[in-house]
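Written out below as structure tokens is the structure these notes cover.
A single protein chain has been omitted from the complex, and every remaining protein chain is retained in its original position.
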Amino acid sequence: MKKILEETIRQFIPVREENSYKGNFGRLLFVGGNDQMGGAITLSASAALHAGAGLVTVASAPVNVHALHARMPEVMFLDMYDLDTLKDMIPSMDGIVIGPGLGRDSKSVDIAKTVFETVSEEQFLVVDGDAISIYVNEKLDHPVAELIFTPHLGEWKTLSGMGPDEEALEKNQEKRDQLDAIVVLKKGQSEVYFEDEVWQNISGNPSMATGGMGDTLAGMIGSFTAQFKTRKEGVLSAVFMHSQIANQLSETHYVTLPTLIIDEIPKLMKEYTKSI
Amino acid sequence: MKKILEETIRQFIPVREENSYKGNFGRLLFVGGNDQMGGAITLSASAALHAGAGLVTVASAPVNVHALHARMPEVMFLDMYDLDTLKDMIPSMDGIVIGPGLGRDSKSVDIAKTVFETVSEEQFLVVDGDAISIYVNEKLDHPVAELIFTPHLGEWKTLSGMGPDEEALEKNQEKRDQLDAIVVLKKGQSEVYFEDEVWQNISGNPSMATGGMGDTLAGMIGSFTAQFKTRKEGVLSAVFMHSQIANQLSETHYVTLPTLIIDEIPKLMKEYTKSI
Amino acid sequence: MKKILEETIRQFIPVREENSYKGNFGRLLFVGGNDQMGGAITLSASAALHAGAGLVTVASAPVNVHALHARMPEVMFLDMYDLDTLKDMIPSMDGIVIGPGLGRDSKSVDIAKTVFETVSEEQFLVVDGDAISIYVNEKLDHPVAELIFTPHLGEWKTLSGMGPDEEALEKNQEKRDQLDAIVVLKKGQSEVYFEDEVWQNISGNPSMATGGMGDTLAGMIGSFTAQFKTRKEGVLSAVFMHSQIANQLSETHYVTLPTLIIDEIPKLMKEYTKSI
Partner (left out) sequence: MKKILEETIRQFIPVREENSYKGNFGRLLFVGGNDQMGGAITLSASAALHAGAGLVTVASAPVNVHALHARMPEVMFLDMYDLDTLKDMIPSMDGIVIGPGLGRDSKSVDIAKTVFETVSEEQFLVVDGDAISIYVNEKLDHPVAELIFTPHLGEWKTLSGMGPDEEALEKNQEKRDQLDAIVVLKKGQSEVYFEDEVWQNISGNPSMATGGMGDTLAGMIGSFTAQFKTRKEGVLSAVFMHSQIANQLSETHYVTLPTLIIDEIPKLMKEYTKSI
């Protein structure tokens, strides 16, 4: 298992070409946020925006548009329960992040099915939170898009079907092969499973143990995946920098809230593109 | 009456263990905020979040979800008038804070009754503001949860049934015994009554005399109680640090608004965990 | 005409007594903000809150509660079209500010009439913006409360009935006598008319020529009037400090937006209470 190190990640951050335009940095769709959990999708989309995604659209419950635009006038909004419009919107995207605050009721299931069935081979799909549960419970077919699952340990049990004490490097790799996906297994020291190798995040600290942290990471993963040279570089950089920002903030903060972390993303990205 | 001193409180702030997760730091439910007073429950929940609570859910009037999520996408929302869902939600919580902006009409009474009847022995319940009035006026039974009352002087008269000039250390202790609760008596120099001892807060200043300050304190009490080694350490630390932050801010601010105080909580907590 | 000088104002800021509570610093009601102009009453109430008012309630159009609480969870809300509740609320107040964004349609007129008829001799009433127009157009009786009018030059013509070129110190004084009110005449160098003397504000600069500045001043006047030793000291300090903050900000800002000014109020107040 390789360790994710700062000197490696520093080299992954792409230097933007002159005369690039927003379309070069990813059109991303975020799907989630029901009537109770609109904050989750807001955090996720906000992380993506601050991480450089070119154009961010959020499909969520209508009640969430007010807070979303109060925090981020930069994003566009869509009623996620309007499945036809959702379906029409998907083909224009480079990637989709589904799950944060999505809920698991029948309406949420319909949304997930629509997204899973509509995505294409050229797109990537980050599957987080409730979307993982729906994928398993509804026995959905593997979508044709490139998949990135971001389960925490409990969700990984569900997704892999392993027993409580079975989780281990090799078993995880086997399961990843069956899933045919990148798997970001979130725990104390998160592990990232690719087809050919496994990486471990040794950054991070317990000030991050607070609600919304996973939603934030999922947003960063989506944003970096759309922008970076390879999927691998994008996912690894997101996992590392998310923790690294929390490490820096934790020098002065007992708890490092997601909204604080999000504001720091553009700064650490910039710092990493400067030569040392 | 013991005085709450900074050197004592510094030792109470727990150092978080590596590999902890958000569930370790408390699942808290905030109940309050009617159509007029949604800001009160927002302040309370925000204080709890910044004070390190692992997972914060707010049950409030539907109108309040917009401002709540605009300020704090990290929290989850619940319609407090949906009593069945409220009842279903309570068992998964470590503690509940009820009262800020709750109101006293019949719908508020129904909510308070639901919460008081549903809590269990393993949970703690912070009873603040309007929930104190409802508890007295409706002659509610003592709930089985551990109770923490946070009355200001006027509410204490109501709660204790004492006459205007009767309030005094021993009488307060007697009444606390009857209530079988921790009592945080908010006044110029707040007093905290436990079963075995009484503490006095000598921190604080008149810049704190502004609306929403009590809601903020109730949130900190809930958050610290869920995280600290003992109930006593949690409550005393909340009372002291709330005032201590106001003391620091008052060096540059004539009035120290709750929203300003809340932003400082993670910083003072961090400072206190560092060796001097 | 006396000039308002910094050394005078510094002595007006009251030093808060230990063991004071929020009731000592004024219960204020703000009435205004229709469907189009909700921002005006939000600015006014926000200025009052930051200027130290103990308890702020805003009566406004229902649509405005979201933005109000997103910006200021510290305040309470009331539907201003619910005249019965408005009437019930007024007696518990120390002062009322009416006018910012109120509008002039028949519903706004009904609100103004309700407020003007309900206030009592012990209260003060700041009449700003649209409430000035309604007072004149509807020929309302002089309310029994202490009146403070805050007209700009155009509104002063309406209020005084003077012709376009008639405005002059003595005429203004005469008219003030008839109005039996304190008059803050807002212009380049604002003038404040009391029963016994006239003061001129020589602070201020053209970076303040932006929307919402008058609403902000009205809020500061209400807040200071409730807290300061005399009405005169409160009104003069508000007029001066509002401009003085803009002067300080204008060293680094081409335009000094009301929201920026408001954040600085508690800091300048604190600075002025420190010995030089």
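Structural remarks
We just call them A, B and C in the order they show up, numbering each chain from 1.
Here is the rule we use: a contact is a pair of C-beta atoms (placed from the backbone, for glycine too) under 8 Å apart; a residue touches a chain by one contact, two chains touch by 3 or more.
Here the structure is a predicted model, which is why all the values come from computation and not from measurement.
The chain omitted from view is touched by exactly one of C:A67, C:L159 or C:M241, namely C:A67.
Contact with the omitted chain, checked across C:G23, C:P91, C:G161 or C:G188, is made by C:G188. Within chain C, the residues in touch with the undisplayed chain are 35-40, 42-43, 46, 63-64, 66-67, 70-71, 187-188, 205-207, 209-213, 250-259. Summarising the interface, chain A meets the missing chain with residues 13, 16-22, 24-25, 49-56, 65-70, 72-78, 265-267, 269-270, 273.
Here is the rule we use: only the chains that are shown with their structure count from here on.
Inter-chain spacing, taken between the CA centroids of chain A and chain C, is 48 Å. Residues of chain A found to touch two or more other chains are 66-67, 70.
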